[in-house]
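If you scroll down you'll find the structure; I have some questions about it.
As you look at this complex, bear in mind that one protein chain is not there, while each of the others sits in place.
And now, subunit A:
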Amino acid sequence: MAVAETTAPAPARGEPSAVADLAGETGARVWLRTAVGHGVLAALSLACIFPIYWMYATSLRRPEEVYNVSLFPWPLSVGNYTHVWDVIPIGRLILNTFAVAALISVGQLLVGLLAAYAFTAWRFRGQTLLYLAFVGTWLVPFQVTMLPNYTLLYRLGLLNTLAGVIVPNLASALGVLLLRQHMASFPRDLLDAARMDGRSSWSILWTVVVPNLRAPLAALSIVLFINAWNDYFWPALVLQRADSVVQLGLRGLFVGVEGPDWGGLMAGSGLACLPIFGIYLLLQRHVVGAFVRSGLK
C-alpha cells in the first residue's frame, strides 16, 4: 500500500529506468519504516493492555481457580464479583469516589479556566509574579502541605467527610498551566472580534473561548478525573473509614485474615476501572475533533 502511494508515475520522456529505481527504493524504505513503527507501537500497546486484560481475566475465573495462569479463563464465572458485592458496599463506594472525582475535576477545570483567561486576556501589575506563584505550588511536595491542610480540616470539622477530600483539591496548577498555554496560542483577533461585536469578557469566555478549547478541555478533564480517581493517600488520611471511597474499600480485600483476596481484588478493581473507561470514551471524541485555527485565514 505504501509502495503504491509513493511510486511516482514515470515521466513520458527522460530516463525511465533511473526514475523507477529511485521510486522503488523510496517505496521499500517507506514500507520498512512503517513496519518498524507499527511493530514498536504494537509491542507498547500490548505492554499496556496486558495487565488490564489479566485483571479482568483473573476476576472472571472461578474463585478457587484464581491462581490458574492459563491465558483464557474458562469456564467463566462471576463468583468473584458476587463475592465482592457481599464483602464490601462496592456500589456505594464507586458512587462516592465518582462524586468526589467529578467535583474535584470540575472545580479544577473552572479555576484553571478562569485563571488562565485572566492571565492571557489582560495585562495587569504583578501578573508574572502571580503566575509564577501558581506554577510554584506545583513544585511544593504534597508532604509539605499535608499536615497544615489536615489541621485546617480538623478545625473546620471536615475530617471524615467527602468535603474534606474535595475542598483542598479544588485548584490545581496543572489546570492553570495547561489552559494558559492553550489560551496563549488562541488567536487574539477572535477575542478582539468578539469585543467589537459587543460581547462582555464573561460572555466571550463562554461563547468564543470555551467552545474552541473543547479538545484541550476534554483532555484535561480526563487527566484531572483520573488523578482524582486514583488519589489514595489524601482520602486515606481524611476518611478513616473503609466504607467511604473505593480506593479505601479495596484495601479491605488486601488485608483479609487469609492473606490478599486476589479474586475479590481483581473484580473490585475491574469495577473501579469502569467509570474511567466510560469518561474516556465519552470525552475522547472531543479530544480528536475541533481545530481552533481553522476559522482564520
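Note that contacts are C-beta pairs under 8 Å (C-beta built on N, C-alpha and C of every residue); 3 or more make two chains touch, one makes a residue touch a chain; residues count from 1.
The definition used in the following text is that contacts and distances are computed from a predicted model.
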item	value
"Dihydroorotate dehydrogenase", "Spermidine/putrescine transport system permease protein", "Penicillin-binding protein 2" or "ABC transporter" - which is the UniProt name of the missing chain	"ABC transporter"
Among A:E64, A:D86 or A:D189, residue touching the chain not depicted	A:D189
Residue among A:T34, A:Q181 or A:S200 touching the omitted chain	A:S200
Those residues of subunit A which, in the complete complex, touch the missing chain	187, 189-190, 192-200, 203, 208, 211-212, 214, 290-297
